[in-house]
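These notes concern the structure reproduced below.
One chain of protein is taken out of this complex; the other chains stay put.
Right after this comes chain A.
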Amino acid sequence: MSRLNHPVIGQYIPADSFLHRLDPRAKLVFVFVFMMIVFLAKNAAGYSLLVGVALSGVLLSRIPLPMILRGIKPVLYLIILTALLHLGMTRGGDVWWELGPITVYEQGVVQATVISLRFLILVLMGTLLTLTTSPMELTDGLERLLCPLTRVGVPAQDLALMMSIALRFIPTLWEEMDKIMMAQRARGADFDSGHLLRRVKSYIPVLIPLFISAFRRAEELALAMEARGYRGGKGRTRIRELRWKKEDTILLVVLAVLSISLWWLRG
């Protein structure tokens, strides 16, 4: 797929790998269910299975490790903090070592490992999904997955369309804001000095024109959509069709096997 179809640079890293080629629907279902069955793991066997799946995901994505680490980095220090908290706070089991006022118990080490491992696996799978699937593909996938819900009143197609519109307009509005800020600077606006309230206030002459310009665009867009006969999702045809392949079925079979083995190992 060409870069032109994906105007928004997200976390997505284009490549040709097994994970990239999978249908977004299959990947969404996998990650969604995976995030729930992670909590089924109660012992070492369960966790090694989960770690195995996560690591094979990393291998199959063909994304360089530094890129993946960059995706995880924002939450990494929180994971470490959580682990340290549990290390110091949890009591129970044998005393392993004492460091001044802090006593580390066996249970503390176990708790810290389990919780940070669980967080790490959750974050890793989420990151893999967004690294290998573009936001547009995900939007399409979600729309198709939510399709059955249209019968009970969830406007899946409208929702997906609104997401595409928002993605489309982020760069536009960003540029617009840049322009307005430059214009206000030329008139003598100062964004970089003064106390807290003054600094936040200095954005008022940016926000108001920015909002009004966004609203004008919304108005024009609505007019254009109506003129072209948009009547909601029903009967709308699409330029990119999703195709369910053999690999996608395999992924779901793996998911089923994984869930059953975790359930079985739980005891």
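A few notes on this one:
Definition applied: contacts are C-beta pairs under 8 Å (C-beta built on N, C-alpha and C of every residue); 3 or more make two chains touch, one makes a residue touch a chain; residues count from 1.
Just so it is clear, contacts and distances are computed from a predicted model.
One subunit of the complex is not drawn; among "RNA-binding protein KhpA", "Probable septum site-determining protein MinC", "Multifunctional fusion protein" or "Biotin transporter", its UniProt record names it "Biotin transporter". Only one of A:149, A:204 or A:253 touches the absent chain when the whole complex is considered: A:204.
In the complete assembly, the contact with the undisplayed chain comes from A:89, out of A:55, A:69 or A:89.
The residue touching the chain not shown here, chosen from A:44, A:222 or A:250, is A:222. Interface note for the absent chain: among A:15, A:33, A:67 or A:167, the touching residue is A:167.
Although one chain is not displayed, chain A still touches it through residues 8-12, 31, 35, 71-72, 74-75, 78, 81-82, 85-86, 89, 119, 122-123, 125-127, 129-131, 133, 135, 138-139, 142, 158-159, 161-163, 165-167, 169-170, 172-174, 177, 196-197, 199-201, 203-204, 207-208, 210-212, 214-215, 217-219, 221-222, 225-226, 230-232.
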